[in-house]
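There's a structure below that I have some questions on.
A protein chain is absent from this complex, but the other protein chains hold their places.
For clarity, chains are labelled A, B and C in written order, and residue numbers in each chain start from 1.
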Amino acid sequence: MKNKTFESFEAAVADIPDGSTIMFAGFAGPGTPRNLIAALLAQGASGLTIISNTPGRWADSDIVDLKVLVDAGRVRKAVASFTAAPHPSMSGVFAELYEAGEIEAELVPQGTLAERIRAGGAGLGAFYTPAGVGTELAEGKEVRSFDGRDYLLELPLRADYAMLRAHRADALGNLQYVHTQRNFGPIMARAARITIVELDLPIVAAGEIDPDHVHTPGIFVDRMVVVPADAIQETVRNG
Amino acid sequence: MKNKTFESFEAAVADIPDGSTIMFAGFAGPGTPRNLIAALLAQGASGLTIISNTPGRWADSDIVDLKVLVDAGRVRKAVASFTAAPHPSMSGVFAELYEAGEIEAELVPQGTLAERIRAGGAGLGAFYTPAGVGTELAEGKEVRSFDGRDYLLELPLRADYAMLRAHRADALGNLQYVHTQRNFGPIMARAARITIVELDLPIVAAGEIDPDHVHTPGIFVDRMVVVPADAIQETVRNG
Amino acid sequence: MASREPLSRQAMADRIAMEFEDGWVVNLGVGMPTLCSNFVHPEREITYQSENGLVNYGPLAVEGEEDPNLVNAGGQYVIPIPGMAVLDHADAFALIRAGYVDVTVLGAYEVAANGDLANWRLAGRKGGGIGGAMDLAVGARNVFVMMEHTTREGAPRIVERCAQPITAPGVVKLVATTLGLFEITPDGFVLREIAPGYTPDEVQAATGAKLIVPPDMREFRTRE
Partner (left out) sequence: MASREPLSRQAMADRIAMEFEDGWVVNLGVGMPTLCSNFVHPEREITYQSENGLVNYGPLAVEGEEDPNLVNAGGQYVIPIPGMAVLDHADAFALIRAGYVDVTVLGAYEVAANGDLANWRLAGRKGGGIGGAMDLAVGARNVFVMMEHTTREGAPRIVERCAQPITAPGVVKLVATTLGLFEITPDGFVLREIAPGYTPDEVQAATGAKLIVPPDMREFRTRE
């Protein structure tokens, strides 16, 4: 049996080259692969294209998320549903780099972002969605009417790597998420060539997870690291 | 709380009018709503458009499936991934009616069928899929190249009703399927205006099903009937 | 004139929640709209849906009882209720676009007389925050807005045409502001209910679009 279990976050991200396109799961906390992000920061890869709901928190914080890669200048381009802070009073390095034209960004409605990732992992060529019709996001995009309603043509997203956090896994890589930790995990695991997962709980033997309740089958999972007790845990934040 | 529980299959299908478009789940047995089909036959609705993997078994059999509706002349059109028996030696009423032009059929690759149903329940206008390119199924369809590969434009499928069989449900209609009983159930429940479910097991109270392991959320489910012990059960077939 | 105060957020949320019908699936936007869940009629069954994958979730978690892996679309910790279900992000937005959400309540920078909604980017600023707003605005069967009647600088948010980039054209049906409740009709904004102590002329003066004042205009209602 192929061993997908890695002993350290460092080992799991060691071979990621500069210029990679990486999907990062996580929504408002849950599902964010914080330990893998920290390891990637230490590893040093740069010129990254990141695909995620946001390019990290807008406010200063000691919480590890994509902001640490942005702040360290590792990100060349972000594909996200937020490219500015929710409020003009917030700012940060991403906003500064973006305003200065030193980071590229593609702003995508969140549902379209999810659907483009899903399409990337579903072998589709493109799809038509109603979101964004009649807005400035439709500029340069094909608008087409079906059954009397207008839709925008949107293209799939794929990546070299996906990083995500799940609750538990068996030795084959079958994953379960807990509650809203799930978010982008299942669709990103399918859209990336290599999927790397950090896990809340120790890995169990194949057969320990009910086949009807596997959220991400192991064929989509390549590398797993169990989060040690002294590593970063998802904790309750204030604000 | 809205009561979704119906006491009989007859009551659950009583209002279905002639000319309805109905999706039927089921693949090679598991997930087929046999009791609902029997009730629909007795109810008498005709001129139906059925959307399903096949329009019923090809060989004679006493197993209730869509064949009983076809044989009774209730089906005007079938959308399916089989419109002929797997082998020329098999025949049946569907083949005869179809050859005679008395039933309409739209033949769709199975993955395209599933994706069109999924798109119908996902609010998309259309999508591009590689299946069928270069075949006679591409005739009259738009072919378009993305990233150097050709794809066919395919439209979503929606229905007035979906009928399916699931394993168990809570009072809100949250469903779980067992093994390959799942097949078309989750996507059809989302693509139909009214979803009617027959259930292997008695309905449990809300809260009895783990929220992480709900396969079809109750907002997609409208009517449920628990299959009595003396009604049709999914049994092991030979051949 | 003691009662002549702009409406509170609570009053706006209460009023919007009065519109929620029994059995509706409701999606509440980040910020003010989340308050609506405090005011739903106890005899109406409402299912809350959140675009990060929750169907049928409960109220905000009290301090100390938060589950770090259970948040709503605003990132607030919520509690599960019996019958909750979890979906992935693609499925969560699939149901939004497919019309399963009966109403979304959103904040806004501006709402125009033709129903245009602007709530994702301030003109002149680079980048924006769309989140799920564009999907919700086109997918939900009803789009209601809650907002201050004017900007901090006093500029109207209810306008003839949006000056801010729009989120979706022609989608808003009802707006609650600090000065009243406004319905969007084919003829434009109708002032349905007015904040206590204000006159229609005062409201019109603070508004950037022509208001229709119907004979049955009444004082702003709340349920609680």
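Some points to look at:
By definition in this document, a residue touches a chain if its C-beta (ideal position, glycine included) is under 8 Å from a C-beta of that chain, and two chains touch if they have at least 3 such contacts.
Since we're looking at a predicted model, the values are computed, not measured.
Touch, as defined at the top, links the missing chain to these shown chains in the whole complex: A, B.
Touch with the chain that is not drawn comes from one residue among B:41, B:105, B:155 or B:194, which is B:105. Considering the full assembly, B:137 is the residue among B:137, B:155 or B:231 that touches the omitted chain. The omitted chain makes contact with subunit B at the following residues, 27-31, 81-86, 88, 95, 98-99, 105, 107-112, 114-115, 117-118, 129-137, 167, 177-187, 215, 233-236.
Touch with the hidden chain on the side of subunit A covers residues 1-2, 118, 120-124, 170-172, 174, 190-191, 205-207, 211-212, 214, 217-220.
As a convention for this text, only the chains that are shown with their structure count from here on.
Graph distance from subunit A to subunit B, where chains that touch are one step apart, equals 1.
Looking at A-C alongside B-C, one finds more C-beta pairs in contact between the chains of A-C. Compared with subunit B, the chain whose C-alpha mean position is the greatest distance off is C. Centroids of subunit A and subunit B (each the mean of its C-alpha atoms) stand 34 Å apart. The distance from the centre of subunit A to the centre of subunit C, each centre being the mean of the chain's C-alpha atoms, comes to 29 Å. Listed for subunit C are residues 80, 86-87, 90, 93-94, 96-97, 139, each touching two or more other chains. Residue positions of subunit A touching 2 or more other chains, listed in rising order: 115, 129-130, 177-179, 182, 215.
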